[in-house]
Structures are given as C-alpha cells and as structure tokens.
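All protein chains but one are shown in place.
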Amino acid sequence: MDAVWQDILSRPGIYAGAICTIGLMTLIYRENAFYRFFEHVFIGLAAGFSIVVLIKEILDPFLYQPVFKKGEWYWTFVFMFGLLFYFIHSRKYNWLSRLPIGFLMGFSAGQAFQGFANTYLPQLAKSFRPLYVTASDGSLDMAQSINNLIFMIVLVTVMSYFFFSFEQKSKAIRNSAQFGRWVMMVAFGAIFGTTIMARMALLFDRMYFIFSDWLKLVQ
Amino acid sequence: MLEPIVRFFAPKPLSVLPYYVVGAVLFSILVIIVLINLPSRARKPLIAIVTFLAGLFYATEFFWPIDIATNKNFLTDYLVPASKLGSLLGGMTLTLGILSLLRVHGRNIARLRSGWYNSLALLTAMVAMVIFGLIDKYGTDATAKKVFNVLFEGMLINMDATMFSLIAFYIVSASYRAFRIRSIEATILMVTAFLVMLGQVPIGNALTDWLPKDGWIASLRVENVKQWILSQVNAAALRAIAFGLGVGGLAISLRIWLSLERGAYFEKEI
Partner (left out) sequence: MAMTPKTSKPRDLWERLQAIDRRVLYTLLLVVITLPLFKPIRLPMVTMPSTQKLYQAIESVPQGGFAIVSATWSGGTRAENMPQTEAILRHLMKRRLRVAIFSFDQQGSQFSYNIASRLAKEYGYEYGKDWVHWGYRPIVGVVLKSLVRDIPSTFATDRDGKPTRDMPVMKGIKDIKNVDVIVEIAASGIYMDWIGLVVGANPNLKFGFCPTAVMAPETYPYMDSGQIVGIMEGMRGAAEYEKLVNTTGLATKGMGSISLAHVLIMVLIIIGNLGYLATRARGS
C-alpha cells in the first residue's frame, strides 16, 4: 500500500489525469453523474486557464509593461476600448460591444485583399498545366501528360458544378456538372479516410496514456 | 502642426505617468458615458465608421505603392503598433464567457439547485487554476508550481484529449450504420475512402509490399494509389472548391468592411 501512495505522490499529475480520463470516458456507456462532475471540472480549469493567459500573456506584455515600464500611457485607451467587449453581457448597452467587435472585423476584412491575391493568384497560375509534357530526353512523358489532363478535367468539371448549379438545358454542362459531382466524391472520400486516421490517433493517445504512462504495463 | 500631438502621446517619465494614465481612464469613462447616451440612430453609423477605418488601414497599406528605396509606404511603420493593438484587443475577448459562467454557476450554488456540487467543482477548479497559474508565472513557491503542473498537464490537457477522443467511438458506430452504397456517389466515396485508408496505414502498405518500388507497376502500390488520389483528383477538386470559397470570402469581407452585410447580427435594432 505504501508503494502505491509513494507512486501517487511522485506522479500526482499522471494519477489525476488518469482519473479524469476514465471519468470522462464513462460517457461511452451512458451519460452519468461521474461524467457530469468531470465535465464541470474541465470547463472550470479551461476557463481558469483563459484568465491566467489573459493576465500573463496579454495584459502583462501588452498593457502593464508598455504603460508602467516604458511610460507608453496611451495603451490605456486600447484597454478601455477593449472593456467595451464586456458590455455584451448588458441587455441595455450591449451595442457598445459591437464597437471593438467591428474594429477587429474591419482589421480582418482589410487584410482579405492581400490574402486573396497572395493565396489564389499562384493557385490560378498553377492550374494551367501543359497537356503535352516532354521528358528530359525530349520524348513524350505519357504519365505526366495523362495526370495533367485528369487534373484539368477534374478542375473544370467541379467548377462547372458550382458555377452552373441552377437548372441547365445544355446536356454538355449537365454532364460536366454530374461528373464534377462524382469527382468531388473522390475528394470527400479522401477526407473521410483521413478523418478516420485523425480520430483513431486521438483514442490511441488515451489508451497509451492509461496503459503506458499511468499503469506502466507497456513500454 | 502634428508635433504637439506627437509630443503629447510620447512616452512619459514615471513622475508624471500616473496622471496621464488616470487621465486616460477618466477620459475613456467620459467617452463611454457619451456613447451610452448616444441616440439610437447614430449607433449603427458609428459602428460602421469604426469598422471601415480599421479595415481602411490594412487595405491602404496593401494597395498603396511602396517607395522602392525604403521598401515601405507611409503606413508600413504602423504595422507593429497595429499588431500590438490587435493582440491586446483580441486577447481581451479570451475571458468574455467567464462572467456568464460565474453568474450561472454562482446562482446554482446559492439556490442549491440540482447538481449544485458540479457548479461548485467548476468554480473551485477555475479559482485554483487562476491562483496556481499566476503563482507559476510570478511566484517562487515550488509546491505551487507543482500544483499548477498537475492542474494543467495532468488534468486540463488529459481531459481535453479525452473529450476529443470520444469521437472515435461515435465515428466507428456512425460509419458502420450510415455508410451504405445507395448511389453511385456513395459508392465512389466509399471506394476512395477505402483506398486512402489502406494507403495511410502500414497494414495497408503491407498488402502491396511485394510489388516493385520502381517502374510503372509501382504505381499500383496502395500508398502510391493514395498519393495519386490526393495529389491529382483531390487537389484539383478542392482547388476548384477553394476558388469558389475565395471569391465568396472576399465578397463577404468587402460587405463587412463597408457594413453592407445582412443577417441577424448585422440587422438587429440597437
């Protein structure tokens, strides 16, 4: 028994983590009081951590240090402006919170032009692929040529699916859009496949934590 | 002409700093009082002006030609202050939900509503994290730092990871129950998903490990099939979708910047 206590005292974080993990995992059986309790603890810790981050990583370096160490007193105005966010909890004056929200939205909207140009223009340029590709010895690179052709067909048909999403009389456009729909399913299938990988990885991490980090049953 | 203003906003020595800080707070409170009493019809235009001016800064900074010699335009030097301003302002949204949590759970405890002990656990956890988190940063007490480690790495992180990991169970159940080949689209989706799934795990790679690694026949190795799907068909299809999203995103940004956006949030009477 002493050995167990000693182990708990030497690795309190691991034990606490294991209890919390098991507590939350009980949800897969059914919703229960045990799960509810740990869910609340989780929310409390996350909220508390937000306060800690606000103080030590925002207010300290961006308000306290500039104002009280460097004398840049004007940051006080920004802090007071930021306090307007908290009027969101006031039924009567919640419109005031829209001022800083609008300000941040404006910031983001103003950057959108640069973002669009830098993101999509190179994409557009790289979409025009040669359909006749030559290898280094000057002969036809059949595989790359076919790949480029497929790439172009997929690109055009998927675009036609969106651009002509209203009812079309032209059979060519209808067929193109239909094909575009099918190739989109290939992309969605790929996303589904990788989603499985992502979720299984998360569960593996939990099992590894329990059996290796906590119980030390596996290396 | 601008010199008095620049001088006024310059950093101040410690001897006069408190006066400026208190003055700034009092002035801001005065402005807030004025804003509170602003007539309804002036509120939306005011928000529109603030949004427009904020957006104008970055839009102008991008479109305005730069001086070749300095590689700057007249706004470039203000990017750093704007970044600090955005960080401070954006950071202040981190704790927006805390007041609601305090109100709801404080009331649960005060009225001993059912499940009040859960609310108590929530508030206790929150307070503990704040205390030990701040000691970890500003204090020297080794025990307190250890407690913070238990709260952060031991509890918060593990609970966060567990919450997300629960999805694994539901995705297995959902895939089994809902993934049916009812149409051509569903069949294509399933075949692709299978190929990608096989291509991304070593057990799938083992299936075609007997095929040569070079030459055209190597293209049939399952990991190469997966790579081909992702880099040719998937990349082209998602690029076409991205073009639509990009144009749409730009249009929405423009509408937000010019306060032309419609919808519940933007049209609500204030």
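Letters are used for the chains, namely A and B, taken in the order the chains are written, and counting of residues starts over at 1 for each.
One rule holds for everything that comes next: a residue touches a chain if its C-beta (ideal position, glycine included) is under 8 Å from a C-beta of that chain, and two chains touch if they have at least 3 such contacts.
No experiment lies behind these values; they were computed from the predicted model shown.
Asks: What are the shown chains that the omitted chain is in contact with?
Replies: Contacts of the omitted chain with visible chains: A, B.
Asks: Can you tell me which of A:94, A:108, A:144 or A:178 touches the chain that was removed from the display?
Replies: Within the whole complex, the residue contacting the unshown chain is A:108.
Asks: Just checking the interface: what residues of chain A touch the absent partner chain?
Replies: Interface with the chain not displayed, on the chain A side: 27-31, 49-50, 53, 57-58, 60-61, 65, 104, 107-108, 111, 114-116, 118-119, 122-123, 125-126, 187, 190-191, 194-208, 211-212, 217-218.
Asks: Need a quick check: the contact residues on chain B for the chain that isn't drawn.
Replies: Touching the missing chain: residues 58, 61, 72, 76, 79-80, 82-83, 85-87, 89-91, 93-94, 152-153, 156-161, 163-165, 168-169, 172-173, 175-177, 179-181, 190, 194, 197-198, 200-206, 209, 221, 223, 227, 230-231, 234-236, 238-239, 242.
As a convention for this text, only the chains that are shown with their structure count from here on.
Asks: Can you work out the whole-Å distance between the CA centroids of chain A and chain B?
Replies: That pair's centroid distance is 8 Å.
Asks: Within the complex, which stretch of chain A touches chain B?
Replies: 12-18, 20-21, 24-25, 27-28, 36-59, 62-63, 66-68, 70-86, 88-89, 93-96, 98-100, 102-114, 116, 119-120, 123-124, 127, 143, 147, 150-152, 154-156, 158-159, 162, 180-190, 192-197, 199-200, 202-203, 205-206, 209
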